[in-house]
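Heads up, one of the protein chains got dropped from this complex, but the rest are sitting where they should.
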Amino acid sequence: MTDIRADAFDSMRERERVRVEEEERRLAAERRKIARDGPKLKGEKLAARLDLAWRRPPGIIGWLATVDHKEIGRRYILTALGFLALGGVLALLMRLQLSKPDNAMIGAERYNQLFTMHGSTMMFLFAVPVMEGVAVYIIPLMLGTRSTAFPRLNAFSYFMYLFGGLMLWGAFVLNVAPDVGWFAYTPLAGPEFTPGKRADVWAQMITFTEVSALAAAVVLVCTILKARAPGMTLSRMPLFAWAMLVQAVMIIFAMPAVALCSSMLISDRTIGTNFYNAAEHGDALLWQHLFWFFGHPEVYIIFIPATGFVSMITETFCRRPVFAHAVVVLALMSTGILAFGLWVHHMFATGLPRVGYSFYTAASISVSVPTGLQIFCWLATMWDGRPRFQVPMLYVVGFIVTFVIGGLTGVMVAAVPLDLQLHDTYFVVAHFHYVLIGGAVFPLLGVLTYWYPKITGRMMSETLGKIGFWMVFLGFQLAFFPMHWSGLLGMPRRVYTYPAGLGLEVPNMLSTVGAFVVAAAVGLFVINGIWSLYRGVIATPNPWGAASLEWATSSPPPVYNFAHIPVVESETPLWDVDGELPVVTGLRVDEKEMLLTTVVAATPDTREPVPQATLWPFISACAIGIVFIASIFSPWAIAVGVIPSFIALTAWFWPKELKRTAEPVIT
Amino acid sequence: MSSRFRASVLILAAGALTLTSCDREEHHSRAKPIGETVPAGASPPTIFPGNSTPPPLDARAALYDNNANAIGKGQQLFLQMNCVGCHSHGGGGMGPPLMDDEWRYGGRIDQIATTIAVGRPNGMPAWRDKLTDDQIWDLAAYVRSLSGLPSKDAASSRTEGMSAGTPQTLTPHGETYNSDAAQQ
Amino acid sequence: MSLRWSAKAAVLPLLLGACQVQHYQSDFGGAAVEDRQFLALFWIFIAVCAFMYALVIIFLLGGIIRMRRLDANVVETGRHHESHPLMRTTLIGWTVLIGVGLFALAVASFVTDRSMAKAAANERLSVTITGNQWWWDIKYNAADASKTLQTANELHLPVGVPTRILLDSNDVIHSFWVPSLAGKQDLIPGRENDITIVPRKTGIFRGQCAEFCGVQHAHMSLVVVVEPYADFIKWWDHQLQPAPQPTTPLTLAGYKYVTSGPCSACHNIGGTSANGQIGPDLTHLATRKSLAAGTIPMGEGNLYGWVEDAQSIKPGVNMPTVGLEPDQLHAVVAYLETLK
Partner (left out) sequence: MILEPRFTDDLSDLPTFKFGPSSLTWWGVLGFMVIEGAGFGLAFAAYFFLMGHEQGWPPEGRLPPDLLAGTLFLVIILLSEIPNTVIKRAAKAGDVPTIRLLLPLMVAVGVVLLIIRGFEFNSLNCRWTDDAYASIIWALLLLHASHILTDWLDTVVLCALMYTPVAYEPRRWGDVDENSMYWRYVWMLWIPIYLMIYWVPRL
């Protein structure tokens, strides 16, 4: 009996095998007929066919369904600059309230909401996303490829970020804004001392922005490791790509810490767990350890891309590659690793054992060595090159003058005896604005001017740019240098007012004036951006005469970035190419396809189909967003919400038509 | 460019639609207290026989009922004024349980406030002299949240102190988990 | 470039000259061993950092000044892959310089830390400060229980005597910080922190809570009075006495109202029936220099304002608006002023 069933089984397998072989032969024949780019198909004809294959459907549906990294990058940057403006307005209101002692312009509760929203907006809704946005736009162009890896995940990441920002600012409008600080220390942020939903809204905003940042980090790591142009070995990779690789890996290790502790805070506040309840064996310091384990790498996650910006601007405007490329790369990596070992310097006043503190003093001081080396390499590049002080280079000089002051005050607050006096005073407020505005916003303004022609096809105005630089530079010094002084005079942070007679009147008034000058300068930058969109000089593909690959394609680049994938033979490709750009050919023309290369040597490895535009990332972001918002009010929202989210994610993964094609296509 | 412009106008319009500010989170530390809860001397009409309509709700009910900050302050006062001594954490003991929905003297917030202010027979002290109206109404808001009358999400899930119920892990298997009132 | 330097140079003296440095609440007070050692270390760090900053600016200016020359290693001259022969050695020199400089600073910081701990070794006075939302509960611990003193918002310290302050909190995290005396330490519920201060200069100083603790974090300050040892003992013994009995009919009416009304639910007045433990101790309220945790100076007008309507001075404070009639208010304030 068994053998009949056995051979029935064999014959069934036999028939299956024959059917599969016959289908293989049919597909192989079809494969030979696919049109590919190359010497036979190039120039205008190739451009038209590639544009047809890569273009997304028009209209609102297309806008929501796009997976083009350039469109998503532009959206990230514009949304982040919008939140910068909103956060800046909050800063101006705070400065008005603090302009004179015992001011009654803004009440205590409203002021606490203002500084919490200012901190959270700047750190979570502006700084990290704008660096992600610039990277998502520029990295594929700089690496000489046609798209990021996982473009749908990229679109999903933007929508999660947008919904997180809208939820936080929606809550602000509905008078449910968090008022416990961007750090939300328990037990103040705990269920007893912040009743209602304020701290839950903050914690859910963290969940949104952290999911978005992690998704974007995975996209960037995979793009940088797998999608570089052939020949671009790791040692020939531009410094901005190195900076984004280090930043993305830091996000992958740092963001889960804040995800875990904010989820634990929400569960403490809604279902009554006791993680941070000292009376029930919990510990208020557990929150501080987990938050700052994320908190300190977070500020390096914001700063390291800025070092990438400075390296690219310095290279182009000094007309030579950055001095000691390997030293800068090693400095980036060691900053990234050291950043995880020094979070306790935020907790010097919490009474942990003093010997442990001296370890963290040493670690915090040592993390400034790699950054000091990078500063040396930039200065050496200027010394050895012929610097042209156009607007981006001015911002680099402004960065060096400002950031080094911030770095040195950072070394000062790393020492325990000094930090016990300076911690949580306006001295620290001055320190971190020097390293964040000086260290990240100045390079960002410089690099937005630098890559503006590539993104929009027009140059920003040089005169408006120079005026804007001097205003933001001098306004910044006027606004934040006096804060060192008010901090030393005993003004603690997060106070909505201060008594007269402590000598704080003059520094605070100067800071307020300076803040308005900085606001005017940022306004001028935005006007310059909008005006140049219509009136700016038409940009050539390489207006600055730069070396990296993003300047090898037109401004603004076509949907498919490069007609043929370029080949890289040196660190500074466009400077070492004698008139003709070496390229490889053979990618499909009728469907979206990109080239994957090996991780270290970047030799061509496989041809990867690029997903079509699809609405599912947007729909999944909506479904998961609703689950996050509803889970503020009841934990059952998670149990119920898993179903629609699972359906949306499955539909995202499920191929549109279930038949085999000559070469795989992701629809 | 145009579709992006249209999208941004749409978003701006939605943002501008500022809904009425949610008053559940309103801090209202008023300077002047609103008038007396109960005119001195008059006993509150706590029982409404069949057809007579209940008196209109006091003006302050809207400020305190289901207001997260009032409930939070009430929770702290409940511990500070040692209401726990008789009512324990709402499970009842010498005093009646407050978590159930039987209210001898009325379950509306103004009735509970009156009960706290004038006291009740069988041992409920009069707090009118010891607590101000503000505090009495905060306590009343918290007591109502104990029985979950207003929406659950305005009340906080726990205090920063010892948790009220006995840990389940101390009760051997099989016995149902119940509040410590039954334990005593 | 010169414009940038002159602007920067103009701003600095304007700042320093404009405000005379008060020693009442500032890191430059130097009224205790800890703050003096802070200042010493602070100036060492400022000196080393200024030197390093000068080096960076000189290097930067060098790069800017040389921008015009023609024989640079740039793309235009085809030598962009070469670099100045001395640059490598300068890099190594720079690294060594940074390493040595930072190592020296780390050692200086460690030495200062150890000497602070040594100076505060044998404390002879123990005080327990418990943080509450927006005021300080101060308890002087003594060997025999009858001598322990409970007061609030005003800390008296004997000059020259190392005092160990134990820090705890009843609600959220606060931070005890008197800049003229010493660095800050957090008051964390469920943790026993401590700080030791060795005052060297007598005088009145002001401290402020330095960890965000809620709506009125800005008004949670305290007055610290450093006085000679004899005066301190006289102050302590006086504070131990119960509150003086009211004599005039007005203060008697005030006494009656305070002990029977809502005040007694939260406040404790030694020697009377008012023994609430929730609010600050008022036994010798009139001897203190400030009201509402250092927010307003002690005075009859301020007493009227605070008792009548605390919310308008410190909105959101836990002291409720009692709603006194004018005559009751006069009586209560008259009685409070007798609590010397």
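Just so it is clear, A, B and C label the chains in written order, and each chain counts residues from 1 on its own.
Everything that follows uses one rule, which is that a contact is a pair of C-beta atoms (placed from the backbone, for glycine too) under 8 Å apart; a residue touches a chain by one contact, two chains touch by 3 or more.
Since we're looking at a predicted model, the values are computed, not measured.
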Visible chains that the absent chain touches, using the contact criterion stated earlier: A, B
Contacting the left-out chain in the complete assembly, out of A:457, A:556, A:604 or A:644: A:604
Residue among A:114, A:184, A:201 or A:214 touching the omitted chain: A:214
Which residue of A:50, A:98, A:117 or A:149 touches the chain not shown here: A:149
Identified contact with the non-displayed chain, of A:50, A:114 or A:225: A:225
Contact set of subunit B toward the excluded chain (per top definition): 158, 163, 165, 167-170, 177
Subunit A residues that touch the omitted chain in the full complex: 13, 16, 20, 23, 36, 38-39, 42, 149-150, 153, 214, 217-218, 221-222, 225-226, 252-253, 255-257, 259-260, 264, 267, 271-275, 277, 280-283, 286, 289-290, 293, 540-542, 552-554, 563-564, 567, 574, 577, 579-587, 595-596, 598-599, 604-609, 642, 646, 650, 653-655, 658-660, 663-664
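In this text, only the chains that are shown with their structure count from here on.
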Per-chain CA centroid nearest to the all-protein CA mean: A
Chain-chain pair with the highest tally of contacting C-beta pairs: A-C
Centroid distance [mean C-alpha coordinates] between subunit C and subunit B, Å: 38
Inter-chain centre distance, subunit A versus subunit B - centres from mean C-alpha coordinates, in Å: 45
Subunit B residues counted as touching two or more neighbouring chains: 27, 160
Sequence positions of subunit C contacting 2 or more other chains: 171, 189, 215, 315-316
Contact set on subunit B toward subunit A in their complex: 3-4, 6-7, 15, 18-19, 21-27, 68-69, 71-72, 75-76, 152-163
List of subunit C residues in touch with subunit B within their complex: 171, 189, 215, 260-262, 264-266, 278, 309, 311-312, 315-318, 320-323
Complex contact set, residues of subunit A against subunit C: 107-109, 112, 180-181, 185, 187-188, 192-193, 278-279, 283-285, 318-321, 323-324, 327, 349-351, 354, 357-358, 361-362, 365-366, 368-369, 372-373, 375-377, 379-380, 382-389, 397, 400-401, 404-405, 408-409, 411-412, 414-425, 470, 473-474, 477-478, 481-482, 485, 488-490, 492-498, 501-503, 505-507, 510, 545, 547, 572, 575
